[in-house]
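Complex shown without one protein chain; remaining protein chains in place.
Just so it is clear, A and B label the chains in written order, and each chain counts residues from 1 on its own.
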Amino acid sequence: MKVAYWPGCVSRGFTPELHGSMAAVAPLLDLELVELDRACCSGAGVIAEHNQELADTLNARTFALAQQVEGAELMMNICSTCQGAQGECQERLDANTEYRDHVNQTLAAEGLSYEKGLTNKNFLWLLVEEIGLENLKKKVKRPLTNLKVGPFYGCYIVRPTDRLGIDDEHPRDQYLHWVIDALGGTVIDYAGAYKCCGFPIITMNKQNSLKQAGTHLADATDADADCLVVPCPLCHLNLDLQQPLAAKAVDRDLAMPVLHLPQLVGLALGLEPKQLGMSKHVVKPTSVIDWSSAVVGAPAPAGRAGW
Amino acid sequence: MPAHDVLIIGAGLAGQRAALAAADAGASVAILSKVHPVRSHSVAAAGGINAALNPEDSWESHAYDTVKGSDYLGDQDAIEVMCREAPDEILWLEHAGVTFHRSPTGHLGTRAFGGASAARTYYVADITGQAILHVLYEQLMKHHETVDRYEEWFTTTLLQDESGRCVGCVARNIRDGRLEAFNAKSVILASGGAGQVFKPTTNALICTGDGIAQAYRIGAPLMDMEMIQYHPTTLAENGFLITEGARGEGAHLYNALGERFMEKYAPNKLELASRDVVSRAEQTEINEGRGFPDGTIALDITKVPRKRTLEALREIVNIGKDFAGVDITREPIHIKPGMHYIMGGVKTDVDGQTPIPGLYAAGEVACVSVHGGNRLGANSLLDTLIFGRRSGEHAAHRARGVAMPKAPASVLADAQGEIDAILTRPTGGRRISQIKEELGETMNQYVAVYRDAAGLETALEIVRRLKDEAPNAAIDDKGTIFNQDVLAAIELGYMLDCAEAIVVAAQERKESRGAQFRTDFPERNDAEWLHHITISLNGDGPEKGVAPVTMTRWEPQERTY
Partner (left out) sequence: MAEYTLKLRRYDPHTGEAPYYEEFQVDLEPHRSVLEAILQVKAQQDGSVGIRCSCRAAICGSCGVRINGRAGLACHTHLDKAAKTGVNADGRTILVEPMGNMPVIKDLIVDMDAVHWKKIQRVTPWLLAKEPVPEREYVVPHENMVDVTQTMACIQCGACVSDCLSMEVDPLFVGPAASAKAYRFVGDPRDAEQFERLKDLAEDPHGIYDCTHCFNCIEACPKGVAPMSQIMRLRRVASGDHHIEDRNNGSRHEHAFVKNIRRNGLLHEADLVPDSYGGKFHPRAVPELIASLPIVINGLRRGKMTPKKALLHEHKAPKEVKRIFDVVEGRDQRYELNLYISGTEDDESEAQA
């Protein structure tokens, strides 16, 4: 399957392991990623906060670029915040022809035009809706047996439900549960699964930001999770990069590894932690590494020098 | 014990407006409500508020429409007062911050409404009641130093001194169950109507006729109790209201044969005839077999441009979607007449005074009467504000010449005794909900759009039987904190008193006028029946009386739309 691929900003910035693991996993899922290298940041909700039309126009440009990719079935992103921020802009663009025409006028100088109705799916949705869980199960080489995974959905990919197309036919707010399950893992339910990591206010109210991250990490720890999995690199930053400070903010000892979704999928499909960039995490995913090396019958890649 | 110049019971539009007016006039004010003020049923009023503010309009025209709408039972002096003062009230509201809809020039904009000869209904989308109520509450928050609010306090009795003056009330703090005697120089009842007496009804669960019954029990006469308004467009299953504003925006009514039947009944005003005319038209179509199988008629709002519907009828878009599964911008919605408003109530003069010194009433609880036999849409919001304000002002001025009464301590013990009696009722009888349900269904069957002697007699027998049974209904909750069970028992008593008065009055009026239509007396009979019927408590039963209709400039005429 060929997709117009928007990797977002942070996967090419402070979470390069996300970009790398997605690239490693794609061929195993028969996914051809055509990267939108001329597209720019989705705004992460902040540009829209500043000026709606600006965010709508920048994203309309990205959508138009995606629509130009020959043979692409849809656009795919690997960041919940992009999904949410782009979704909000798309809702406005699709709702009103006059507005869309107005925005397209600004894009016209570049020869671009956004046509209503682009399909933009996060990798998580793609796994379930396009690749399919049955298909995914067949590709699993190293089932995540005995690995206890806590899903952290965060905010942008689960609210508001009507804008994100979450309904009875597409219970997208349960997909992480399903994927963990399909990969053979044990789903750990804990209080923070749908709460906020705090990233948006890290510069405005650092205490509150870190308290949120710390609380959810602590809840997952108390629920005995081995690791969390997140579909958003911004969440990853607040939960992993900031974990030492988050621990201080809630006065707890924390050592909760946080995996990107493609990393979890990659592990199950037979890739090694190092291939998936897990050495770049601030919180060493020791429990995951231990688990992966303890699994009997796991493929041992040549030249593996140990951790 | 709290002591104030003016005590207001009920914090809907009439009560809150009275409080602000009384405080403005320098009185010390307390306002009591059994729910948080913004939960008062005024919040559900949708369509708008009438005023002849447009220079091309005239208050006389508004007054005439109201008199005609009342089927000539309305007191014309009171109607003149209301219509003349309406324009200033709208401007007062606007200055206080109400977000009225605007015309393209930025001035106050109007919409058409039932029974009106000119478009004079000012509105905020279809949440006019909510918009005004919330703005009034904003003002109460602003004036918290001059108006004491007692939120979630339930009034159990009105207090009288030896001379019969009303001197306050006993109320129970719902949150902790404690009783308090409120002393006041003047008491204003603003506790709303009694819709829960009927099932279904558009009215909220709190509309249990508390004030009507409390006033009745201390000897205040009730008036026009037979005049019950059935609103033409309510959802069949649950009785929810679809605002008249929809018809004001251009929606049509169709029967199951696709006919726009209002052409037969009201060739000029069609869907915007007065409510009793439209309700009767619908009921006739249904009774004669031209309704849909579920006993309804179609209201077609698709006639209104979609953008306009979203802008001005947002609330019913939501109601249609949430409670009927219908997108009103795409398909008709099924409705039928449903109990909505009581024109009758505690008899007052144009300043809200009842014959009991110190006791006032304003809003739906009162009967001035400005609505007579039928109320025009968007006149109720006006009624509450005009007479709320006037009562507040008058009560404040009266307070200057009156000494502060002090209720004896025994009143609390008496009230507690009544509550204890409820708490200790033995089990074995039917539950309160069962009695209430039988009452509601009975009233909706025999005292609805079409009535007759046999039906009314049956209704009265049932009501009286339920009155005997009600004191035996045991309750589950014996606690003091937020005991809703005890309140339900007390409310049931109020509802039964109201129901009895309604049926007796309907029996007494052997004529059809306004909302009362008797199939055994189908004609209007001015010669014998152009007067109000009053009901007063005598011993332990209702006594019928009469009160004249005040006419200033309009003689009764044949009423056609």
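A few comments on the model shown:
Heads up, the rule we're going with is that a residue touches a chain if its C-beta (ideal position, glycine included) is under 8 Å from a C-beta of that chain, and two chains touch if they have at least 3 such contacts.
Model, not experiment: these values are computed from the prediction.
Shown chains touched by the hidden chain across the complete assembly: A, B. Considering A:K2, A:K137 or A:K195, the position touching the chain not shown turns out to be A:K195 (whole complex).
In the complete assembly, the contact with the undisplayed chain comes from A:T215, out of A:N120, A:T215 or A:S292. Screening A:V3, A:A44 or A:V288 for touch with the missing chain picks out A:A44. In the full complex, subunit B makes contact with the omitted chain through residues 35-36, 38-41, 43-44, 91, 94-97, 99-109, 124-125, 127, 130-131, 134-135, 138-139, 141-142, 151, 175, 204-206, 238, 240-241, 306-307, 310-311, 314-315, 318-319, 322-323, 325, 431-434, 475-477, 479-485, 488.
In the full complex, subunit A contacts the hidden chain through residues 9-10, 12-17, 38, 40-41, 43-54, 57-58, 61, 84, 91-92, 94-97, 99, 102, 106-107, 109-110, 155-156, 159-161, 168, 174, 177, 189, 195-196, 198, 200-205, 207-209, 211-212, 215, 241-242, 244-245, 279-282.
Basically, only the chains that are shown with their structure count from here on.
Between the Cα centres of subunit A and subunit B there is a gap of 56 Å.
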